[in-house]
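Quick notes on the structure that follows.
For this depiction, one protein chain was excluded, whereas all remaining protein chains were kept in their positions.
Labels run A, B and C following the written order; every chain starts at residue 1.
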Amino acid sequence: MASLIHCPHCGVRPKEEFSIRGDASLVRPDPEASDEAWNDYVHIRSNPRGRYREHWQHVAGCRRWLVVERDTFTHEVFSVTDAAAATVAREAGR
Amino acid sequence: MTAYRLASSGLVDRSAPLDFRFDNRNLTGFSGDTLASALLANDQLLVGRSFKYHRPRGIVTAGPSEPNALVTVGKGADSDPNTKATVAELYSGLDARSQNRFPSLKYDIGAVNGLLSPFLGAGFYYKTFMWPAAFWEKIYEPIIRKAAGLGRAVLERDPQAYEKCWAHCDLLVVGSGPTGLMAALAAGRAGLRVILADEDFRLGGSLLGETARIGDASAQDFAERVLAELRSLPNVTMMPRTTVFGWYDDNVFGAVERVQKHVALPQAKLPVERLWRIIAKRALLATGAEERPLVFGGNDKPGVMMAGAMRTYANRFGVAAGKSVAIFTNGSAGYRTAADLTAHGVDIAAIIDSRADGSDRAPDGVRVIRSASVIDTKGRQRVAGVVVERSGFEQTIACDAIGMSGGWNPIIHLACQRGAKAVWSEDLKTFLAPDVGNGLVVAGAAAGRYTLAGCLKDGADKAAVLAADLGFSAVSHTAPAVEGEIDPSFTALWYSPGAKAKAFVDFQNDVHVRDIGLALREGFGHVEHAKRYTTNGMATDQGKLSGINATGLLAAMQGISPADVGTTTFRPFYTPVAFGALAGTSRDEHAAPVRKSPLHGWAQRNGAVFVDSGLWFRPAYFSRGGEKTWRESTDREVLTIRENVGLCDVSTLGKIEIFGPDAAEFLNRLYCNPFLKLPVGKARYGLMLREDGMVYDDGTTSRLSHEHFVMTTTTALAGGVMSHMEYCAQVHWPDLKVRFCSSTDQWAQMAIAGPKARLVLQTLVEDDISDAAFPFLAAGTVTLRGGLKARLFRISFSGELAYELAVPAGLGEAVADAIMEEGRAHGICAYGLEALNVLRIEKGHVTHAEFDGRVTPDDAGFGRMVSAQKQDFIGKRLSTRYGLTAADRMQMVGLKPVETDQHIRAGAHLLREGAKPSTLNDQGYVSSACFSPTLGHDIALAFLKSGRERYGERVVVWDKLAGAETVAEICNPVFVDPGNTKLNS
Amino acid sequence: MSRTYISRHPLDDLLPLEPGIRAVDHLDIPRVVAIVSVMAMDGEEASVAAGLAASGDASARFSGPGEWLAVSQPQTAESLHRNLSLLLAETAYIVDQSDGRVVFRLSGPNVRRILAKGIATDLHPAIFETGTSVNVLCGHISVNLARTGENEFELIVMRSFAVALFDDLKVMGREFDLSAGFSVRG
Partner (left out) sequence: MRYSAFSIVKNALTGNVNWKPAWRQPEPKPYYDVIIVGGGGHGLATAYYLAKEFGLKNIAVLEKGYLGSGNVGRNTTIVRSNYMLPGNEPFYEFSMKLWEGMEQDLNYNAMLSQRGIINLYHNDGQRDAYIRRGNAMWMEGVPAELLDRAALKKMLPFLNFDHARFPIMGGLLQKRGGTARHDAVAWGYARAADRLGVDLIQNCEVTGIRRDNGVVTGVETSRGFIGCGKLGLAAAGNTSRVGEMADLKLPIESHVLQAFVTEGLKPAINHVITYGAGHFYISQSDKGGLVFGAEIDGYNSYAQRGNLATVEHVMEEGVTMIPGLSRVRVLRSWSGVMDMSMDGSPIISHTPIDNLYLNCGWCYGGFKATPASGWCFAHLIAKNETHPVARFLRLDRFERGYPIDEHGAGPQPNLH
């Protein structure tokens, strides 16, 4: 990746159409969660060399936030999914 | 005379002579020549000076790996420094000059460096020029800088145009030699969308200089036939003059097409160069192999050339590199050149073969010296002889050119650009491309298959596999027979022993064998260290010729395998690419798109002076007759609004329509202040935080119906806020039933502000907008006279009685004209950003000058707005961190100079009176400042440590940058109408 | 006192009111087109899509999941807004964008080559079929692109970018002598 992203809604698109916002595995904590949980959410990153889930927004396309799962060393993309779907699935799994 | 044009042969068009110039001499070549072949045809052997020692240098290659023949083509703003003569297509009027020499190519003062060479070895910079310390920058560095560098960049505006393009294909074939042609043909016949790209202006690659026959045809006729068929296939695109320079993720290739680099007068409607981003499902690299130079004493003299290049010049361009040519070889390829030159009537002085057991046949009557090495060359600015050593005996053989052939290196650059490392082949004594999967496949000589027959077959076979891989069925095909070719095998020779003169590894950067040895001795033996220490491979040819020999030498000197040394990293660009091509049309005024407000024309007609604001152009002020400075106009505008009324274009503020049963809940979580209970028909100021508790953006949001809100954002963050909301809605809270879209461009929005705003507006609005009917923060739809529906908000940035009126964008100018017309009697004026800024500073209102991303709501005086009741909102939790609530944080205050004729500038810092300036004593800074025409002196907003406790104190406004210190009184930041009586009037 | 307000098109100062000479590759700019944003309510995406498909003289351009631009030339902005609001009353939110968007119609034998200078999407007719629409980047500007015929495309752009896109399209079409003008039909 990083050159082309297969948007699940719009098809294959160049990197130029996207903006990137970092780690998609982070989940916004409950308002009652501990200070540490909140600090970790906002500031701490696992930053793996290898498989990684990252938020990309198709700003010049459908404007959806996507979860791009890819390798941070080889840049291979494993999957691109809609971020809302990922959140809904996670909430359902709770 | 040494080099000359052969009487016949070659693919140049002898009926089309072309005049050109080199160093102010008028010369003639033919259509089909490169600048290099034409220079050779004119016996111009000396073409450049080397980088460090300024040694005389001649043409070495016939292609893009050329280290020496770099010239500046063109004049003035239209000049291209460092153009390789070996790839520059000759055209009528081409004007080339040699480089890195003074006063002339022949007599170059810089050559004195050669005498100093014992002091200038690898790494010499680092050991010296340190004494005395002050001399480095004043004396040594300027001298070094001046001596270094090659061509001269004029840095004038480029008169030529460039553009970019996207292309898509099933198969990209890079290189149009035997391998590429057969690959393109196989894929094209199978129905794939094929792009065939080649850097040369003529397609055919090595076939253009090949003497072997293919099937029943000459190699050139064969190539022509294949090309004709490819041209007839609608699914095949041919791209000559197109260099594929980079391989990026997902098989995106960067390529640059020289559309009009070869014409004297480019057409205005076409670019001179075009950048292609080629998205290829599969790619086949058919880039061939590079002949390896030999490292021997005196190997850099003009007249020493790659043997293969000599063959190309003779066969393709009809130019002999010399009358009497010596060949130094370690393999069969040298014999092939000897044979072809002999056929053209060139005398072969000798073949010097480093091998003892070569079985190659030399042309009849040619002397072969085996087990021999070349240790020196004779002649000053051109070769006059070669000194050969064999079994301890030296002999000098007269010759006027030397062809060298040291074996072959597959051109695998692109395949190594994405991290995979080249792989050493002990069989082939060279590095081969790594296996990078089926996205990019290497074939033919680039894969180490050097025979013509092997290339033809490999190209066709691999393309067929790729076609099948993509679901196409390949048409069966028999590879044509090849007649009269040799297998160019060789025995590796990294260094020809016994050198009596410098034996160069990197010609352009003047790296010779001893430099490599010195690097190794000093501990810089890692191939990357050696490169960086000696600069080997760092010249414009990026080590295309020198890299392999440096690796071989490092291995040989340590007694290890080249596999253990490896190569330096291959990186884009394969060959250098002009800035212009990579920038395309995005330059100057077109560097970024311009956004224009629907009221742009209205502002223009009213005398606006525009200023850019993000992508927008906004009126800074409206100049009236007699006003000489922006300040005069601004002061007038401010006073007009404070006393009468003004109209300001605020269309650029972001507008977002928000719908849904959960819209209020969504806003309530988005803003730090409450929104759940905002009544229909009301607007509310909202403050949006980042998750780290700092202010992100602010604006008003109005409830138009129970499930419909319209939000405004700042101009600067309109896009950012939209993305942030989408993030929140999609990632955090997809369960909320809320939908929103931008309506920024749908509306022309204007602020009408001033004590007479209502008077003016009421003349146009049919609805009752009295204070009772439409009080401060009212919002809703109104009807303008004539029946036009509009949105009206009673909000104020200036602190005056003010409204914002929004009408459909196309009608904006007409409505603004109507307001100006109605307002004329009331003294209305148009006002711009400058006045807006003064008005808001006077009122203590904040913008992104205050909200700079490091400021909390409390810092800016909005602490009480932040809801303590809400369980959650973006930024709530981290707002409570110790550092964000500490008592010594900088808080926003007002400042006014104690002496009212003194000035305050934004960006000044604050010190206690009498305190010494130091980072420790720094008390804060001025965020915004202006002259207040209302008050008659400067005022400022500032952030000051514990500022709100310090009203009435004095501080020094310290602006060292301007050499100014002003004593100011700390005050409440609301300078005008603190009781909001005007706002609510 | 009654007033009439005359609407302006953002390219008014850049194009002659009367159509000029038309090259084979032509950029046609309709002065008035009714356009609305349609946003399906939760769970109503399919029914809204079906409703739009059935609505007759408005064409639906995909802009994101559950979101479209509905475009109509015969209808006025008001009637399109009213009709769709009625049709999709319980299923979608409708926002008028008729003044906020500008339509460019590009047609001619070289349109794909012209668009390839700005748009990364593969416009091969077998891949990007007639009737397809998407939001894409054209150079640095986001547009909605629809294929309306073998060699015909429509680009819908935000009004504030209209002049910039127009300039870009002229440069992209320079090689083919692209002509440009307001629609004859208005």
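The criterion applied here is as follows: a residue touches a chain if its C-beta (ideal position, glycine included) is under 8 Å from a C-beta of that chain, and two chains touch if they have at least 3 such contacts.
Worth saying up front: this structure is predicted, and the values here are computed from it rather than measured.
Student: List the neighbours, among the chains on screen, of the chain that has been left out.
Tutor: A, B
Student: Which one, B:K500, B:R532 or B:H937, makes contact with the chain that was left out?
Tutor: B:R532
Student: Pick from B:R367, B:K421, B:R521 or B:K789: which residue touches the chain that isn't shown?
Tutor: Considering the complete complex, B:R521 is the one touching the chain left out.
Student: Would you indicate which residue among B:V252, B:A415 or B:L764 is in contact with the undisplayed chain?
Tutor: From the options B:V252, B:A415 or B:L764, the contact with the absent chain belongs to B:V252.
Student: With the missing chain put back, one of B:K106, B:R571 or B:K677 would touch it. Which one?
Tutor: From the options B:K106, B:R571 or B:K677, the contact with the absent chain belongs to B:R571.
Student: Considering the whole complex, not just the chains shown, which residues of chain B touch the missing one?
Tutor: 51, 77, 79-82, 118-119, 121, 124-131, 133, 136-137, 141, 144-146, 148-158, 160, 162, 164, 246, 248-249, 252, 254, 275, 277, 417-419, 514, 518, 521-524, 526, 528-529, 532-533, 535, 538-540, 542, 569, 571-573, 576-580, 582-584, 586-592, 594, 611-613, 690-694, 696, 848-849, 852-854, 878, 881-886, 905-909, 917-922, 925-928, 958-962
Student: Tell me which stretches of chain A touch the chain missing from the display.
Tutor: Answer for chain A: residues 1-3, 14-16, 19-23, 35-36, 39-40, 42-49, 52, 54, 56, 72-75 touch the chain left out.
Keep this in mind: only the chains that are shown with their structure count from here on.
Student: Centroid of chain A to centroid of chain C, CA atoms only: how many Å?
Tutor: Whole-Å distance between the two chain centres: 31.
Student: Out of chain C, which residues touch more than one other chain, so two or more?
Tutor: As it turns out, chain C has residues touching two or more other chains at 67, 120, 122.
Student: Out of chain B, which residues touch more than one other chain, so two or more?
Tutor: 166, 277, 279, in rising order.
Student: Using the touch definition from the top, list the residues of chain C that touch chain B in their complex.
Tutor: Residues 1-10, 12-13, 37, 39-42, 67, 77, 93, 95-101, 116-117, 119-120, 122, 124, 139-141, 158-165, 167-168, 171-172, 174-175, 177 of chain C touch chain B in their complex.
Student: So in the complex, which bits of chain C are touching chain A?
Tutor: Result: residues 63-65, 67, 120-122, 134-137, 142 of chain C touch chain A.
Student: State the interface residues of chain B toward chain C in the complex, per the touch definition above.
Tutor: Contact set of chain B toward chain C: 163-168, 193, 269-270, 277, 279, 585-586, 590, 592-598, 601, 616, 657, 659-660, 708, 737, 739-741, 743-747, 764, 784-786, 788, 807-815, 818.
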